[in-house]
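Removed from the display is one protein chain of the complex; every other protein chain stays in position.
Entry: chain A
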Amino acid sequence: MATLYRPRVVRRARDETPSRGARIGPTDARSHKPSGARSGGIDTETEENEGPKTFVEVDTGVVGGAAGSAYVKVNGTRVLCSVRGPRAIKKSSDFGDEGALDCTVRLAPFALYGEAAGPTSSRNVETRRIKREQMLSGALLRAIKGSIRLDRFPKSVLEIDALVLSDDGAAPAVIPSCASLAIADSGVEMRDLVACAQVGVSDAAGKGVPSFISSPTLAQQAACSSVMTMALLPASETISDLTIKGTVSHSLAGETSKRCFEGCITLHRQMREHLVAKAEQAFADLEGEEQ
């Protein structure tokens, strides 16, 4: 059985500069509006009861040999995702009415840095990396499985490889978003994009009023009493994964989930705008070539 989807060659823009995805500056989660593109850097401005703003960058079509690919950067976390397939399953015993999903997350050797890398004992670092990879692979499968039309490619498998280039704590949220963009870039039918956000809760101010930090770094997560990660399908307003790490009261969990939802909506809008802009550029290139 031939591959249903063929990899597309990434074309350079006419001015010969490498095409770059949307470099989106810090976003204001409360107002849902991007506060304007910036040339780079991280906005560390803090507001009362709100953590530092989140700096997001997305791009698609970054891996030439894959059916679809995407790159997402959120603050200090960078993830590169590529999609292969759908391709035929070789073992007939694994055939099913729906396609299969094979998710693999790998951490680059330089992905963990600082205290996250752990003690210098190589065995400890290797064990930590393997455990984290397994945890992230499972979380990725849970988050995106519900968004893909698996019934459209029976007896086939879609392989998703995510490579974490640097992990500053936001990997559980960035990986599903990046994978979702890569799948959209590959042309596989989806029910919706999956937007993932992470919010930490802490009472660092000591005022008894909890503060919420969007996309907390590892250092910030260590100070948080709990971190919530939500994977949202905004079109149907359904959640495909909700992970809580740490301890949080039920009422605070509700507040945190609202902020996660706001972060997901903001990221989803940016992802969609990027995909639309990319498609318009591709159409413009095609029209230009025809002329």
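Definition applied: a contact is a pair of C-beta atoms (placed from the backbone, for glycine too) under 8 Å apart; a residue touches a chain by one contact, two chains touch by 3 or more; residues count from 1.
By definition in this document, contacts and distances are computed from a predicted model.
Here one chain is missing from view; checked against "Phospholipid/glycerol acyltransferase domain-containing protein", "Ubiquitin-conjugating enzyme E2 2", "Cell cycle control protein" or "Ribosomal RNA-processing protein 42", UniProt names that protein "Ribosomal RNA-processing protein 42".
Which of A:Arg106, A:Lys245 or A:Arg272 touches the hidden chain is settled by the complete complex: it is A:Lys245.
Among A:Gly96, A:Pro109 or A:Gly254, the one in contact with the hidden chain is A:Gly254.
Think of the hidden chain as still there; on chain A it touches residues 118-119, 121, 123-124, 127, 131, 139, 142, 145-146, 150, 226, 232-233, 236-250, 253-254, 257, 261.
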